[in-house]
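Worksheet: the structure to be examined is printed underneath.
A single protein chain has been omitted from the complex, and every remaining protein chain is retained in its original position.
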Amino acid sequence: MAIKKKSIFRAERGSLIFYSLMMIWPILQFCVFYIGVNFNSVLLAFKEIDPLDYSKYTYTFDNFTNWFKGSSWLELKNSLGVSLKVYVISLAIGVPLGLFFSYYIYKKMPLATFYRVMLFLPSILSSVVLARLYQYFTDWALPELLAPLHIEYGTKDVPTLFATNSEYKFVAVMAFNIFVSFGTTVLMYSNKMSTISPEIIESAHLDGAGALTEFFYVVLPLSFSTISVFLVTGVAGIFTNQINNYALFSFQAPTEVVTVGYLIYNKTRHAASINRMPDFPFVAALAVMLTLVAVPLTYGVRFLLNKFGPKED
Amino acid sequence: MRKNLSRLLAGALACISVLGLVGCGGNPYSDLDDGGNKRPEKVLDPSKTQLQVVTFRAGFGDEWLYELEDRFEEAYKDVVYEDGKKGVQVWHEGDTKQYDAQAVISSKYDIFFMEGGDYYALCANGGALEELTDIVTLPNKDDNDKTIFSKMTAQQKSFYGYTAVDGDPKYYAIPHYEGGWGLVYNKELFDRKGYYLASKAGEEPCLISSPDATSEKGTGPDGQTGTEDDGLPRTYEEFFFLCDEIVARDDIPFCWSGKHAEPYLTTMMNTLVADYNGVEQMTLNLDFNGTAQELVVMNGNEIVYENGKIKTETKEITPANGYDMARQVAKYYAIGFLYRMLTEKGYYNDGAFVSTHDHLMAQTDFLQAGTTFASGKGEMAMLVDGPWWEGEATTTFNTMSAQNDAYSKKNRNFGWMPLPKATEEKVGSGKVYVDSLSAFTVVKAGLGPKKQAALDFVRFSATEASLVEFTQITGALKSYNYTLNEEQSANLSPFTKSLIRYKETATLYVHDSSSAFFQKNRTSLQPYRAYGSSDGDGTVGNPVIAFSKKKHISAEDYFVNMCKRWKSDNMFQ
Partner (left out) sequence: MASITKLFKPRNEKREKMSLLTVIMCIILAVYCIVLLALIFWGLITVLKHPEEFLNGHNRAGLPKYVFLDKGGNFVRAMKLWHKTTPEETTFVESLLNSILYAAGGAFINTLVQCLTAYLCARYKYKLSKIVYGAVIVAMILPIVGSLASEIEMAKRFGLYDQIWGTWIMKANFLGLYFLVFHEMFSSMPMAYSEAAKIDGANDWSIFWKIAFPLAVNTFMTVLLINFVALWNDFQMSLVYLPTHHTMAECVHRAFETTGDFTAPPLRFAFTFILMTPILILFLCFHKRLLGNLTIGGVKG
């Protein structure tokens, strides 16, 4: 008995040692590059770094208040507006389309396998590839293709979608983003839908449910746990989504398509490229403010989805 | 997996065969440069001192730097800089990075040919740059004992002489090249179709080809007959009359890059402002310190007119009321000029707003319009670009001249256009040549034994021979006072000769200042930002965007909004 207890104790101690050793790196990495980075982000937001000596700095609230002055405020206001517009459009068009496509694939309708591959294709190609193909196609090829049909496009009166004086740049960018957004979500949704028991579907059919009824009252509720993941993370995406602006426009995206995510990335990239540390705190301050907005918003949406969303049971 | 691969290969082969059937026959197009090493025979020689150079690789290219390196290496092949080594090798790379002090210190380069750099920030961070005072002020044995200092303008001497706490100006950089955005005009087209204004026969302007015209060309913007600008539009009114005539004859007045429409046109607009203001009044925009002569008088949001003309006032300007500089009448007129450029039908090329239509495409369109290379109708009268444009367009020139030598650089006749004046009163008031590139050369500090080699190279780059060679290769100008004799000018293109002649009679305005105010507000004072205004829907835009929209704001409203913005937006520190 004593020997057995000893060996159990030794085995458990061995497991604990193994566990501890294996966990060292993940925990350390998490502490430094998640907790440390985010804590540093908050500290950075309050710093004013001496442009002549980067090791010298003072603490100030200016980085926060300056965002609400002059052209910085206009820039921020504009980009917040664009970000919200992007979210609403993605929610209104992208999510329903993705769900319908997933349903089509789940039901193994004609060419479902082929469509699944095609929907996923934009996710495996680099954004710079598709973005530039799309941009150059609309700038150069589309005018030539539409000319014989006497459709005016790419002329002085009807500029191309991405033309500097085009009023449809936002439409063009959003169309592209929705176009390339289906890959992972459709994959996840259709995989989740495929776990629905066929008996439930059959029983719904026996009760006289058509395709729409089946979709809204059976498939969607049973897939809701997966859908809610993307809905919740989508809320945080309001402030991080760059809508492929960098792939389309590099650092010179026109005002009407600049989102907050792009604004932050672009300013950070620029400061990093010229090694201008004093510019970092200004961006960090915006990041902190937006995080403070995004956190309750995300939890709020999650709470609402949990409370009012369909239940799988 | 094998099945998929074989399917892929079969598909690819099928595509290529189909396309091969479609596109048969020999290659009708010219060979292309594959970007190979321009000095493949040059290998690193460890017995020589090695210098690393970086150049801002943009419009001016780097062919001039290859030649400079070759000549320097030859001239200094017997000089000992480091123990056990004789001679020197210079290597360069090119990028478009902006180097601040930290980047200079940590980079591998010894010498930096910069463009758009912040000279004062570099100097303020002590320890990044090597002092160049001696090579600037002492006689240069490679240059018949001339000094670099003697070739600089007063503004340059003042700007580059950095005064630190102890008060003596020290030089940490020397000027590099210069240039700004303006109008390149197609002289061949102007000559062939008579796009010149006649000396005034009546009230209205007319072309020399008009039956109503006198046979003589008008005076041009300099107000004098018998000069190079004879026949060119003297005023904005004449200029747009000319543009209308160009359109009526199925040609296109302007060509510019759609991708760079905003910065190019805004900077060109700034050139118009400088041309109206003159150097002294223009410099007020950089330091907000002096007496502003012609500020538009406004009553709230309304511009005040007197006797049919805009009422202006004189005012003392300080940083506290510097926002009033937005009311310079030159800006009012220049905004009006841009408004007309962008809103008149048929005034510009098809690619003017296409986002992927870059400056090289614009140059190609400009060069090929009206030739056998273009399928469209109409020739292009003017290109919005800078003095470096011919160097950038070398590939197009070569492609065209391979078919017909008449299309080569030396056989095409283009000119740097003296800009028209906003009002009749300003005709003959002189012209300004704007340098907005902020290009200079610096040496990294702490090079040790290589330091003298670097200093010698920099000094060598500013010799008369090097300046002349730069112009001969790039077709553009270095920012110094120097001349080319007839022999040296023989192979210059007509455009470069026109540019040189223009500069000889112009005053140089450099968009840079040593004032503390300018250093703090560099970004806000760049034309692209400074001319931003609300376009009527609440966003701060650029005049180019504002006026190119279908429903656009008027020039006057834009100007008023710009003045309001300067005052209310806390633009300056």
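Letters A and B name the chains as they come in the text, with residue numbers starting at 1 for each one.
As a working rule, a contact is a pair of C-beta atoms (placed from the backbone, for glycine too) under 8 Å apart; a residue touches a chain by one contact, two chains touch by 3 or more.
Keep in mind it's a predicted model, so treat the numbers as computed, not measured.
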| item | value |
| --- | --- |
| Sole contact to the chain not displayed, among A:Trp67, A:Tyr134 or A:Phe162 | A:Tyr134 |
| Residue among A:Leu91, A:Ile151, A:Ala211 or A:Leu304 touching the omitted chain | A:Ala211 |
| Absent-chain interface as seen on chain A, which is shown | 11, 14-16, 18-19, 22-23, 25-27, 29-30, 32-34, 36-38, 40-41, 44, 97, 100-101, 103-104, 107-111, 113-122, 124-130, 132-134, 136-137, 140-145, 179, 187-188, 191-192, 194-195, 210-212, 215, 225-226, 228-229, 232-233, 235-237, 239-240, 242, 246-247, 250, 260-261, 264-265, 268-269, 271-273, 277, 280-281, 283-284, 286-287, 290-291, 294-295, 298-299, 302 |
| Missing-partner contacts on chain B, residue numbers | 1, 3-5, 7-8, 15-16, 19-20, 22-23, 25, 27-30, 32-36, 54, 57-58, 61, 93-97, 356, 358-361, 364, 368, 373-376, 392, 395, 399 |
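Following the convention adopted for this analysis, only the chains that are shown with their structure count from here on.
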| item | value |
| --- | --- |
| Chain centre separation in whole Å, for chain B relative to chain A (CA means) | 41 |
| Chain A residues touching chain B - in the complex, by the definition given at the top | 51-52, 54, 69-71, 74-75, 78, 135-136, 139-140, 154-156, 159-160, 162-167, 249, 254-255, 273-276 |
| Partner chain A, residues of chain B touching it in the complex | 97-100, 102-103, 106, 121, 124-125, 258-259, 261-262, 345-346, 348, 350, 352-357, 529, 532, 538-541, 544-545, 548-550, 569-571 |
